[in-house]
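All protein chains but one are shown in place.
The first chain written gets the first letter, and so on, giving A and B; residue counts start at 1 in each chain.
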Amino acid sequence: MAVIAFSTLQSPARRVLSVKTFLPLLAPSIVLTLFFAVPMGMMIGISFQSLDGGAPTLASYSRFVKDGLVLAGLGRTVVMSGLVAVCVTVLAYPLAYYLARSTSRWRTVVLALAIAPELAGVVLRTYGWLIILDDRGFINSALMWVGVIFEPLPLSKNLFGVVVGLTHVILPFGVLSLLTSLQGISPNLERSAQILGASRLAVIRHIVLPLSVPGIISSLLVGFTMAASAYATPALLGGAGFKVMATMVYEQVLFYLDWPFAAVMANVLLILMVGVAFIGSRLESRLNQKLHL
Amino acid sequence: MNRLPAILFKISLAAILAFITLPLLVVIAASVSPTPAVTFRPSDWTLGWYAALWDSRWLDPFLLSVKLAATVSVASGVLGALGAYSVAYAKCPGHTAIMSFLLSPMAVPQIVKGVAIVLFLSSAGFFNLLGTPGLVVAHIVLTLPFVVRMAATAMFNFDKRLDRAARILGARPAQRIRYVLLPLIRSGLFSGMTFAFILSFNNIPISVFLVKPGQTTLPITVINHLEYSLDPVLAAVNVASLLFILGAIILFEKIGGFSAQFHGGSK
Partner (left out) sequence: MSTIDIELHSVSKKFGANRIVKNVNLAIPKGKFVSILGPSGCGKTTTLNMIAGFESPTSGEIRIRGTDQTGIPPEARKIGLVFQNYALFPHMTVAENVGFGLKMQGRSREEVAAGAKRALKSVRLEGFENRYPKELSGGQQQRVAVARAIAPSPSVLLLDEPLSNLDLKLREAMRVELKEIQQDLGMTFVYVTHDQEEAMAMSDRIIVMQGGAVAQEGAPADIYGRPRTSFVADFIGKSNILPISAVADAKTGNGSWRVLLGTAGMPIMAARMPGLVPDKARFCCIRPEAVRLADAAGALDEPANLLTGTIQKVVNLGAYLEAWLLVDGEITLKSMIRSSRLDKLAVGHRVELAIAHAAVQLLEE
């Protein structure tokens, strides 16, 4: 009896419910539409505007592909992001492997040291690197005091400084993506390989590395996309000597007030990131399939 | 022979950890050094730079950042809980697509979001919204997806049988939300709000487009100064704001108890 009564009640009740279930969505949807979807749409629209208020035009796009300075900035962005992605992954791997396997009481300390800097914000850490890498900074004054060099080494306001700073900023995210992947590899697989005669290095080469390729890809991806869109670190450690897309967009918006061109640059940056993320995630899922994970 | 890889591994770990902690230590040392040149001689250390922080040059941006982060955190918490309720709990029709919409701002780099919002406000004639109001909405757009995701995860994990149990015991919908659902997703929601607070407080790539004289956040004030000098007072500002963040996390934890979810408290 009760079961029958319940099931006959269900369909009208459901219809009422479905309206009710939408109501709470109203507020967040309005906020995101008004201040995210509409601005994004407008930005794409603005990129086709002509400066004299005429018909839609590709003028800003053609200016982009012809402007050597901007293209150089795009090139710097890609090179810098690629280097950061590699550095982050290489440094994060040993940390993540330790965190995935260790059971010692030091594990918590290492985890805190690896993740906690994220709370400090980008400025503090970039400032730290400025003190270390500046012409009058830590390393240069020490080396000059010892007398190894007489001119400061160019450690900041260039690719090197930015890559060091960004690697530091992004490292925790690399650790987290690799950690997820490495924790998914059963320690018994390593033990199996070991008891079959594989040395520590052979275990890493034949078992751990191949099985963590998806994690490596996601770490490279995180490294690349975060570096390509970073603003503060390139602005401070790169300065006028090392301009990337993010700092150039900022200048277009606030100093040159060339909005169509700024919109084009922002779109290019967006396409670069979405494209890299898309290729990366396709690669990752294909590999996951191939690895039968 | 066999020990060598293990030793090399430990050395590389130590080197990486040194790389991670070095800049933090340097900033702390700079904040207590008497001159712009960092000294590691404790006898010379001074707290003078911290005393210099009690100045409207630093206090005003700090207060703005705190108010901004608090507003953004609460607004994102409310909006995020509402969104997550529809999507993850009530499972409204099309909830997967709606979820992707609510999370979509995460796919767009912060600097691009910043450009989009500043161009929107400027060209749609909302110039007067630049400054604090613009910062608030832009930061909500930035943090809302994270809060939605954390709250939705908590609601996905919520055992629907508890709801049925409350229902058969006579609880009306509002009572079920008040007494059953909210207490169980509280920690997930609070961790989302804490995250929103930190994200907003430290933000640069979006804020940089929206600040205006007199309405500038702390991190932007600091980088504006940093482009010209390595004034040790900046080190003191940075260390103080780090301490503030840590204090805020402890406070949030006291109110919301979000670490319970990492100990399986909400399961």
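Keep in mind that, in the parts below, a contact is a pair of C-beta atoms (placed from the backbone, for glycine too) under 8 Å apart; a residue touches a chain by one contact, two chains touch by 3 or more.
All of these numbers come straight from a predicted model, not from anything done at the bench.
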item: Among shown chains, those touching the left-out chain; value: A
item: Which residue of A:G41, A:P56, A:P210 or A:G275 touches the chain not shown here; value: A:P210
item: Hidden partner chain, touching residue among A:T33, A:S104, A:S192 or A:S285; value: A:S192
item: Those residues of chain A which, in the complete complex, touch the missing chain; value: 186, 188-189, 191-199, 202, 206-207, 210-211, 290-293
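Operating definition for what follows: only the chains that are shown with their structure count from here on.
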item: Rounded Å distance, chain A centre to chain B centre (Cα mean); value: 17
item: Partner chain A, residues of chain B touching it in the complex; value: 2, 5-6, 9, 12-13, 16-17, 19-27, 30, 37-38, 78-80, 82-83, 85-87, 90-93, 98, 101-102, 104-105, 107-113, 115-120, 122-124, 137-138, 140-141, 144, 148, 198, 201-202, 204-205, 208-209, 219, 222-223, 226-227, 230, 234-235, 238-239, 241-242, 245-246, 249
item: For the chain A and chain B complex, residues of the former touching the latter; value: 17-18, 20-25, 27-29, 31-32, 35-36, 38-40, 42-43, 46, 91, 94-95, 98, 110, 113-114, 117, 119-132, 134, 136-138, 141, 168, 171, 199-201, 225, 228-232, 235-236, 239, 246, 249-250, 253-254, 259, 262-263, 266, 269-270, 273-274, 277
